[in-house]
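Omission of a single protein chain aside, the complex is shown with its protein chains in their original locations.
Note that the chains are named A, B and C in the order they appear, and that numbering of residues resets to 1 at the start of each chain.
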Amino acid sequence: MRVRILAFAGVREIVGAAQRTVEVPAGATAGRVWDDLAREFPRLSEIARSTRLARNGALVERDAALQDGDELAVMPPFGGG
Amino acid sequence: MRVRILAFAGVREIVGAAQRTVEVPAGATAGRVWDDLAREFPRLSEIARSTRLARNGALVERDAALQDGDELAVMPPFGGG
Amino acid sequence: MKYEITREPLALESLIEAVRTDACGAVVAFLGVVRELGDGDQPVDGLSYEAYPAMALPEMRAIGEEASHKFGEARLAIAHRIGDLRLGEASVAVAVAAPHRGVAFDACEYAIDQLKERVPIWKKEHFRSGEARWRPNAPRP
Partner (left out) sequence: MKYEITREPLALESLIEAVRTDACGAVVAFLGVVRELGDGDQPVDGLSYEAYPAMALPEMRAIGEEASHKFGEARLAIAHRIGDLRLGEASVAVAVAAPHRGVAFDACEYAIDQLKERVPIWKKEHFRSGEARWRPNAPRP
């Protein structure tokens, strides 16, 4: 299945793109997709622990199962205001 | 000596003027001048208890002695804001 | 930093501009606005305010100076309008700038609380019925 990763702030800069579409096995979890990305970009490891994940605009835990067409947002700590 | 009374809000309306100059004996107190005014305008009695006095822009008690040329402000409870 | 009593409509942006500096990350502003139901329960269609400026302005300045140190570093401007105001018009404006927002909120709330208590300004409510009465501020709870 296909999942669209949305990368923000420091994650976006390391990945080099605000969006990327990845092909993952059916039933892959949010955490699995994020781990794959962090493996591809080792500099992500320093911010991995504080990063939160959202599926289609709602916060999810790492073990949330994704579906085909989902958007997975990878979000470092917020800095708005 | 001469003292200038400044009347505000409901006091001004009852007195019918924002200012009036009165001739009082040397050493007259703020309270004495206010009592004379309240005697002249009996409708002032209903607000007399809550009214505060200021001499030349500073709050004073009734027993403050006035001097020639002083301004005595007669102030009902404040309503600013 | 700027204290005024004026017959003109209050301009919040210019008060904010008067207090902001490049050291300030937070601005908090308060506007008191003429509302339909005043402190009583009869609908008003306007208020009129009267002041004793020679005493009110120094008192507004004193409140601003107290507030600018009491909670941390802050810069304040306070303006009060007098004369006849209609529904929806602002009677008082307080603008506070500070490095951090907690200080700005505290100083702004202090300033308006103290203004209502200490500054010689009076308000007359004009009811829709045609009646009118001077309305003192309620004592603080």
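The definition used in the following text is that a contact is a pair of C-beta atoms (placed from the backbone, for glycine too) under 8 Å apart; a residue touches a chain by one contact, two chains touch by 3 or more.
What you see is a predicted model; the values in this text were computed from it and never measured.
**Student:** Considering the complete complex, which visible chains touch the unshown chain?
**Tutor:** A, C
**Student:** Can you work out which residue in C:Ile16, C:Ala62 or C:Ala132 touches the chain that's missing from view?
**Tutor:** Answer from the full complex: C:Ile16 touches the omitted chain.
**Student:** To test your reading of the contact rule: which positions on subunit A touch the chain that is missing from view?
**Tutor:** 6, 8-10, 12, 50, 54, 57-58, 73, 75-81
**Student:** For subunit C, enumerate the residues touching the unshown chain of the complex.
**Tutor:** 12-13, 16, 20, 22-38, 87-88, 90, 97, 99, 101, 104-105, 108-109, 112
We adopt the following convention: only the chains that are shown with their structure count from here on.
**Student:** Roughly how far is subunit A from subunit B, centre to centre by C-alpha average, rounded to an integer in Å?
**Tutor:** Centre-to-centre distance between subunit A and subunit B: 74 Å.
**Student:** Could you tell me the distance, in whole angstrom, between the mean C-alpha positions of subunit A and subunit C?
**Tutor:** Chain centroid spacing, subunit A to subunit C, equals 49 Å.
**Student:** CA centre of subunit B versus CA centre of subunit C: separation in Å?
**Tutor:** One centre to the other, that is 26 Å.
**Student:** In subunit C, what residues contact two or more other chains?
**Tutor:** Touching at least two other chains: none.
**Student:** Quick check on subunit A: which residues sit in contact with 2+ other chains?
**Tutor:** As it turns out, subunit A has no residue touching two or more other chains.
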